[in-house]
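Okay, structure first, notes after.
One protein chain is absent from this view; the other protein chains keep their places.
Chains: A, B and C, in written order; residue numbering restarts at 1 for each.
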Amino acid sequence: MADALDTEWAVRWMRETARVVAENRVLLINLDRVIGDADHGENLDRGFTAVVAKLDSSEAPETPAAVLKLVAMTLMSTVGGAAGPLYGTAFLRAATSLGDAAEIDPNAAAAMIRAARDGIVARGKAEIGDKTMVDAWTPATESAETAAQAGATAPEVLTAAANAAHAGAGATEPLIARKGRASYLGERSAGHQDPGAVSTAFILQAAAETARELFA
Amino acid sequence: MADALDTEWAVRWMRETARVVAENRVLLINLDRVIGDADHGENLDRGFTAVVAKLDSSEAPETPAAVLKLVAMTLMSTVGGAAGPLYGTAFLRAATSLGDAAEIDPNAAAAMIRAARDGIVARGKAEIGDKTMVDAWTPATESAETAAQAGATAPEVLTAAANAAHAGAGATEPLIARKGRASYLGERSAGHQDPGAVSTAFILQAAAETARELFA
Amino acid sequence: MKKLINDPRAVVNESVEGFGIAHADLVTVHPDPLFITRKDAPVQGKVGLVSGGGSGHEPLHAGFVGRGMLDAAVPGAVFTSPTPDQIIPATTAVNGGAGVLHIVKNYTGDVLNFETAAEMAEAEGVAVRSVLVNDDVAVEDSLYTAGRRGVGGTVFVERIAGAAAERGDDLDGVTAVAQRVVDSVRSMGVALAACTVPHAGVPSFDLAEDEIEIGIGIHGEPGRHRIAMEDADGITQRLLDPIVADLSLTSGDRTIVMVNGMGGTPASELYIMFRKVAQLLDGLSVTIERSLVGNYITALEMQGASLTILRVDQEMLELWDSPVHTAALRWGA
Partner (left out) sequence: MKKLINDPRAVVNESVEGFGIAHADLVTVHPDPLFITRKDAPVQGKVGLVSGGGSGHEPLHAGFVGRGMLDAAVPGAVFTSPTPDQIIPATTAVNGGAGVLHIVKNYTGDVLNFETAAEMAEAEGVAVRSVLVNDDVAVEDSLYTAGRRGVGGTVFVERIAGAAAERGDDLDGVTAVAQRVVDSVRSMGVALAACTVPHAGVPSFDLAEDEIEIGIGIHGEPGRHRIAMEDADGITQRLLDPIVADLSLTSGDRTIVMVNGMGGTPASELYIMFRKVAQLLDGLSVTIERSLVGNYITALEMQGASLTILRVDQEMLELWDSPVHTAALRWGA
């Protein structure tokens, strides 16, 4: 199937995520510093560095789902904090949604994003507008689904998701946090983007870019 | 006897010392901060404030020696640190040297300063050049004795002492301390005046000024 | 940033290693995954107590591992809750057959990671209960928020639940005592200066020479509001008032009081605050039965302090007084 995403893509996605997270480590730390505890970038960098090490050292996973499951387990056991279990759950649910398919078609891509998003909501109980990563995942899910329904390719679905996630992350700036660490600041949390929403946008952007590159 | 110093002078001397020390409290703290522990001005201010309170509350002492003895006891019990016992001893020895005389003639004034200086040396074992208050008291003693021998008045004797003390304090600047707290800095103690030498100069200056005023 | 550290990423491992050497008579350090257990764990027939959280709050939690307090501490990265793969083996390692209580400070990360670990430890056959410490009155509590943070009250929960476990209470009993402490303890903190997270390298927030942050937590986060600097008595009153109100402390109440340093505050200042707390509570005819003044739950080298008050009944007091032997708290043993 043309433009379908395979195991190789999943591996590239994760390596690219690791690169982008490392590159933006300080940015994410600083976002978290002003309304949180200054560790989000460090946590994700530690986690995705471990993911890459795991990918380098283990046998190549056989399906996209196997890749995402490996990522889920690695993040769960190396990230800690709020982001560890949330992203861990997200990747685990995403893996489950893919089953043992060898390739990911546009609808599967959208379903994967929804599964990730629903996993985060199930674990974290945040609603849209609470100034969390959910504010990036939710519009990403909706845009991905709209794109898939409109007949977009898988890379296009992911691109739609990434763009929406970026917009969603930007839109967290004026919000007053009601979940996570930023909620302790009350009104003082307004005026800054949520670090988890921003990292979500980076992750989905890595998905879109690696997908586009693979079919360029 | 013209120009002889009496009990009233001794009281004025101490009140003026208290005023000058209070005025130079921060200066003395700062001198002590760079090569010591930042308390000399605070210590002396506490001590001389207590001296004034004592003079205000107790019956007027009957002799100059009684004034100086009251000062000695008050400094000893309120100043602490190195300066407390050293100045305490100085004023005690000075008092002793005056006996129960009602007035202090030029020779007695010089003898009083020597007694104070010898008391400090006996307690602190510092030699000239060790960068301590001894470096102010020693030239003060010598100048006072020279002036007295040359027939100076008591105010003139004290003025000679004060001037020499100021010069002596200034001359401590290049020295490397061998006694007191500044000695811990080794060569780093050079380049700063010794706080105790400077406070000595203030005390003797107060003596000279009050003496001069009384006979102006 | 100047710190007595080597690689910022090795801070937790190296410091726990040093802790293990210094307190080899009390604890065993399990290096990978990292957790600390009391030397004689598992104590057969005794409920095991496990707590943990981000590092940077020392002596919490490792300093409270030992007889009469925790069986295991699970340190995460600095200010980052630990992961389930640390919490699970810590939990099974201290299960003496009577089950394990997780003492969890109320932060999303701690809650989620302990939740996962509890689930998986249960799956391995360990009976696990949890209590959530949420004593910080600086934080608004509502159904729609993350709720109050767990701060100083944690020390009280660990001590008193630890005593109940040592006494032989069963899992439900220990859990009930722990919950009773949670329900009766409140805290509030102040910062004069921020701390610097090693991997971040810059202070968590900036305060002018004449400003302080009221209502800070223990993670270098800014507080609820910023006010002009005040004297110790005024600040103490600001910390005490919301606690008294929230606990509805009234004449005749008995308390244990902790004046806690955030890491960079001289003991003398903590005692000046304690003096004022004693005066104010005395004015309310509230009794201070016991007290702790010192660094018990810190935020690296933050300058500031927190006040924690536990309303006690006779049983809690007796549990408090029973022997405890840990690196940071010790009496009767």
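As a working rule, contacts are C-beta pairs under 8 Å (C-beta built on N, C-alpha and C of every residue); 3 or more make two chains touch, one makes a residue touch a chain.
Predicted model, so just to flag it, every value in this text is computed and none were measured.
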| item | value |
| --- | --- |
| Displayed chains contacting the withheld chain | B, C |
| Chain not shown: contacting residue from C:44, C:251 or C:268 | C:268 |
| Residue touching the undisplayed chain, where the options are B:46, B:69, B:93 or B:166 | B:46 |
| Interface with the unshown chain - residue positions in subunit B | 29-30, 33-39, 42-43, 46, 76-86, 123-124, 178-181, 183-186, 188 |
| In subunit C, positions touching the absent partner | 1-7, 11-12, 14-19, 21-22, 55-56, 58-59, 63, 192-193, 209-210, 212, 229, 231-233, 235, 263-276, 278, 288, 291, 293, 295, 298, 300-301, 303-305, 330-331 |
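Please note the rule applied: only the chains that are shown with their structure count from here on.
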| item | value |
| --- | --- |
| From subunit C, the most remote chain by mean C-alpha position | B |
| Chain centre separation (subunit A, subunit B; CA means) in Å | 76 |
